[in-house]
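Worksheet for the structure shown next.
With one protein chain held back, the other chains of the complex are shown just where they sit.
Labels run A, B, C, D and E following the written order; every chain starts at residue 1.
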């Protein structure tokens, strides 16, 4: 356990983590079949309750349902890239590949993001009302 | 053709549009099998060259490739919603349904967007470095 | 003066405004040569000190300097459109035209915004380091 | 040519690039008169078709037209800064200087961006309708 | 219950809602002491599972803890305004007032949001590294 002051960017390794955070580390490692968790989790271990709730919510939302796991990962990644999150782009590109997303699919995804942001720009600039046919 | 001053939000109907814009209207109506184009296109008709280039680029980027048309629409829609574009949400929800996206899939998509933005927030706040294993 | 409860979206007309807000209304009308102020100012009149400081800062920042007034308006407008602000797009398109910005220039501006957001997307997705040559 | 796995952040140098990407490298170096391309292009070389289309579109959109090259660069840079893209800020500040933008102009630009985002904030918070006079 | 096709922007009133959504309506009305729920909930009733999870998560996150309810509402509102969400600005201004936030506090809050976005702009533009003293 640690009593070192927590600062921005500091990573908490398994040995320093409190039991509630360690349990999340163990669960991630087991379910993802990885020897260690990513830095994102080591940083969130600063606030174990936040970390635990996010891990639980992520599992619930990302589980295959009407959409399959690969499509879900593409949506998560695309939103993160559009939102400018570099860390999320790196880590979720990795997760997407683990679920079978190919380089060709990533190349198409990144062009769709750019197109969507261009289209959003035109919608803001031209400022048209939502069509009645789309509303009811 | 029109010589009325162009203002924010003004829609240009087919009869007032210049020939370059009319050609795009005709092409959209034929390819999408719709009797009229959405307001977004009627507003963009103010700048026919912008409109024409966007229509051409949209067709190229959204055509089925490594990703199918439905997955592409989901990515476009998710990015637009995350980016706060209400018009784009309305029009691309409609396009997505036309490509077979169900209400159940939309419900899952909107939760993934919220989760991704939450995850992006944690990445910014905790400020961890990108893991070496993700970098090379 | 008003003692009506202030709510979201409510506009405060000149006759209901407190003296500090009235003085800003008068100054805007005189300096812009318009018979009435836009809704943005009528809404901000709910908080006269906020309104007064923003009007003063806007005049300072937007005054011709190294950049001329027209280029400054284009920058303000482009940022507002990229940021998804529809009201700002409408009002600053109007201000830009008053400073001589043409439809052709607006058409080029909106394409640059879309291009920049596309380029930003690639920078986030590919995640490259800033080149040493750009750093020092 | 490379068969090394492509990862986040990895730069592809000229010698490892596929012919389609090499052609873009050559074209950029020649048209910009630089001995090497920036990291952004070396990263995009992972997806040569994306890279090629972006380079072609960038040339088309950024070419002098109704707006001159310097004003266009200022708009691109301002949008990228407002959108939080650090890489783009660094590389396009460099491009802007190459087109004659001065430190005084950059100082004014960055204040306009801050002012616009402040003004956008007020528009969202106060939530006023778009003025009828701005609409038709 | 409804079998009408669900479209963008459509509100589902209590009488048309499915039982899972009705239970959320009832819970909100009781806990907030209001005769009817806001449009946001009537729209979300289109996807009752999304609605139910968001209502549960909102109650958990917004409950008084280390931060009191009023401060929590100010943070939620400020983020929503900075993010450009007009609906959220309107509804959470109302909630904030219900928790005792005054007009003077709202006026100060909206200036802080504008200042933060200005400061964020400078951080992106000048691109400085995070200080070592802030990191460890």
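Quick notes
By definition in this document, a contact is a pair of C-beta atoms (placed from the backbone, for glycine too) under 8 Å apart; a residue touches a chain by one contact, two chains touch by 3 or more.
The structure presented is a predicted model; accordingly, all values stated were derived computationally and were not measured.
Take subunit E: the residues that touch the chain left off the picture are 8-9, 11, 38-40, 42-44, 46, 50, 54, 57-58, 61-62, 65-67, 71-72, 74-76, 78-80, 82-83, 85-88, 90-91, 93-94, 102, 104-105, 107-109, 111-113, 115-120, 122-124, 126-131, 134-135. Although one chain is not displayed, subunit C still touches it through residues 7-10, 57, 130, 134-136. In the full complex, subunit A touches the omitted chain through residues 6-9, 46-47, 49-50, 53, 83-85, 130.
Here is the rule we use: only the chains that are shown with their structure count from here on.
Annotation: 21 Å between the Cα-based centres of subunit A and subunit E.
The mean-CA centres of subunit A and subunit D are about 26 angstrom from one another, to the nearest whole unit.
Touching of two or more other chains is recorded for residues 8-9, 57, 82, 84-86, 89-90, 93-94, 107, 110-111, 113-115, 117-120, 122, 124, 127, 130, 134-135 of subunit A.
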